[in-house]
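One chain of protein is taken out of this complex; the other chains stay put.
In this document, chain identifiers A and B correspond to the written order of the chains, with residue numbering beginning at 1 in each.
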Amino acid sequence: MIARKRAGIFLAVLLGSGCQVHPGGARVVNLRFSGYAGNPAETDLMAKLVTEFNRSHPGIHVGYEPVPSQYDSKLLAMLASHAAPDVFYLDAAQFEPLWRKHVLEPLDAFVARSRTTRRHDFVGSLVRAFSAKGHLYGIPKDFNTLALFYNKTLFDRAQQPYPDATWTLARLRRAAIALTRPQARPPQYGFALTDGDPDRYIPIAREFGAALFDARGDCTIASPAGIGALSWYAGLAGKDGCAVYPSEVGSSWTGDVFGRQQAAMVFEGGWLIPYLARAYPGVRYGTTELPAGPAGRSNFLFTVAYAMPKACRHKAAAWKLISYLTSSAAEAQVTFAVPSRKAASARYAEQHPRYRAILAGARYARPFAFGPEGGRVVDRLGEAVQKVFLGASSPRRALLAAAAGIAAIGGQ
Amino acid sequence: MVRKSVPGETLAAYTFLAPFLALLGIFALWPLGQAFWLSFHAFDLFSPPRWIGLANYRRLLTQGDFWISIKNTFVYTGVVVSAQTALALGLALLMDQQLRGKTFFRVAFFLPSVTSSVAIALIFTFLFVKTGFLNAALAWLHLDVVLRGFGLQTPVDWLGNPRTALWAIMAQNVWSTAGFFMIVFLAGLQAIPETLFEAARVDGASRRQLLWHVTLPQLRPTLFFVVTMGMIGCFQVFDQVYVMTDGGPLKATLTTAYLVYKEAFVNFNMGYACAIAFVLATIIFACTMVQKRLLGE
Partner (left out) sequence: MGCEAPIPRPPIPRDPGRWLLYVVLAAFTLFSVFPFVFSVLTSLKGQAFAPGLLPHPATLEHYRELMTASPLFLRWVLNSLVVATVSVIVLAVLSLLGGYALARIPFLGRQAVFILMLASLMIPGQVLWIPNYATLSELGWINTWWALIPGLVGSLTSGTFLVSQFLKGLPEELEEAAKLDGLSRFGTFWRIVLPLAGPAIASVSITGFMASWNMFAWPVIVLDSPSLFTLPVGLNFFKGLHVTRWTLIMAGSMFNTIPVLLVFIFFQRYFIKGIAMAGMKE
């Protein structure tokens, strides 16, 4: 076994995870940087940035380790075994659970000393998504929100005006009904929705005036507004018959239904834009902000930051990498999401008009994060939505059950 | 089979077993011990484990999800193990004779167990969707009437309907393992000494008698192996659920192993996950022992 161990270490050294000596003779700090492989454009850019960083910082060598799947489980195993990378992607949904475990390094001291990475350079809601008790634990990387995607061809054919920022949910429903042709081959619907996730229902519920939690932390989703929102949302596919969910047309997500032109409208994030360009380049479409509800606007903020584990041994070097990756120069090269700096995001939306709606949503969007037990909260809400779509429960009973389930989590 | 051990023999045996036992000890039994210890603790992976006695075990008895998962797991195991064993044994018996294209059939039946799991998941998702191949085929055969007789709306969204989702995953599992177990049975059949058959034939045994009195009794060790392996695999079914349904819809495919994963990696409840895992292991162990009695080791 000892021989094996030695061989293992030898192999590790050979593969470059040990300490290397720079050609100049000085010791080199080896950093590990890890994130999930969201899409090829992103991994390519990260690899390129890391190469450039290594070239311009002779004392530091960064190894980029993209994780192709199960990122959350892997990160957890690494953090728990004190083997986390020096810099890693931190999803907004994972922030609070991990913050409570005291494994994240606060970055305030670094930010205070930096002239290029300052809090107010970044979109405010992003900074807040990674802050707790006045401390900042992650520098936002980029973000997405939901937008209303509409198919121009289908709107033209039905002689409907294109949606714009003045639209309300009621207006969306009327248009969706007008755009539905269930007898067409293939059948065509006004809207495509998700039937098993709360990721579209929650913003709608908030637009109806519902809140997930009250000031005391009790779950209040089963309020009249929350129930009304779920009835409205499920009604699109039910009594209105103007919406379809992906599995009904043999698809796995609403963006794909949109690409196949079987739904004239969907609520999707900016990730749909490159997908359409490659998989369905013929589709003529536009984007605008999510329609407002009776109680105003809401949206989800999907965002990721660069973070550092508390156990990081090369904090100064890790900070150099973080500030390099979030520099204006680096953010100018992002092509797959909206960059996190205010200036870069504004420029981005100018260059890519379809992302304007995504940027606009960020003003009032709330992070896709549900507290320290977020995973369970999302589960319970998803179940409620699913029950209603499957006809297993009324919106009221489903949400009451979800609220009771969420309350029980706190007690455990 | 039980014979007295001899000291010298014991040493020899452990020499043969040493490398295997070392690996088993370090990477299976040691973590197993740790998991057992953790099942009596509250452990969130980060703060030090806190002793809470039997609280994890008490909690799972009262948690609805645990019981749902146990029910699903039992249905899954019962159906899949019997179906795949029967199918595999039947095919192996059919093939254990002079046949044209035997190699071809063997390779064809084995194909499902080597097709990559990602590809299988996608292919079956394709087959099972509402607009998919399965519904089209059933409608073409006019079998959709039968489905409606069961109160299902046709076309069926196989993975999206709580009444069919578990069955769809079971079908996928039977499909992908039956061929493999057939090969195992075939190996077992070919190891039966021909002399036994000849002796029986001389005694005037019919083909059916040969099957019941020579083939099947001789196959016992293989049968034990196939059923045990099938059971262990099915009781721990995780991959298919993880890839295809995430335990849904409405917990229809929530299996115990998937619940373990969720508690450990999504809910940070390592101690509780370990307790569930041990209850499941105990159940599997008990079932294996019953099985061992039945098939007589």
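What we mean here is this: a contact is a pair of C-beta atoms (placed from the backbone, for glycine too) under 8 Å apart; a residue touches a chain by one contact, two chains touch by 3 or more.
Keep in mind the model is a prediction, meaning the values are calculated, not measured.
Undergrad: Could you tell which one of B:V145, B:A187 or B:V290 touches the chain left off the display?
TA: Missing-chain contact among the listed residues: B:A187.
Undergrad: Can you tell me which of B:L122, B:L152 or B:A200 touches the chain that was removed from the display?
TA: Checking the options B:L122, B:L152 or B:A200, the one contacting the hidden chain is B:L122.
Undergrad: Mind pulling the chain A residues that touch the left-out chain?
TA: Contact residues on chain A toward the absent chain are 4-5, 7-9, 11-12, 15-17, 32, 34, 36-40, 43, 63, 65-70, 73-74, 77-78, 80-83, 85, 251, 253, 255-256, 260, 269, 271-272, 274-275, 279.
Undergrad: Give me the chain B residues in contact with the hidden chain, please.
TA: Residues of chain B in touch with the missing chain: 1-7, 9-10, 12-14, 16-17, 19-21, 23-24, 26-32, 34-35, 45, 91, 94-95, 97-120, 122-124, 126-127, 175, 179, 183-184, 187-188, 190-191, 193-195, 218, 221-222, 224-225, 229, 232, 235-236, 238-239, 256-257, 260-261, 264-265, 270, 273-274, 277-278, 280-281, 284-285, 288.
Methods note: only the chains that are shown with their structure count from here on.
Undergrad: What is the distance, in whole Å, between the centres of chain A and chain B, each centre taken as the mean of its C-alpha atoms?
TA: So the centre of chain A lies 36 Å away from the centre of chain B.
Undergrad: Sort out for me which residues of chain B touch chain A in the complex.
TA: Residues 22, 44-47, 59, 125-126, 129-132, 157, 159-162, 248-251, 262, 265-268.
Undergrad: Mind pulling up the chain A residues that touch chain B in the complex?
TA: 1, 72-73, 76, 79-80, 97, 101-103, 195-196, 247-252, 373, 375-376, 382-383, 386-387, 390, 392, 412
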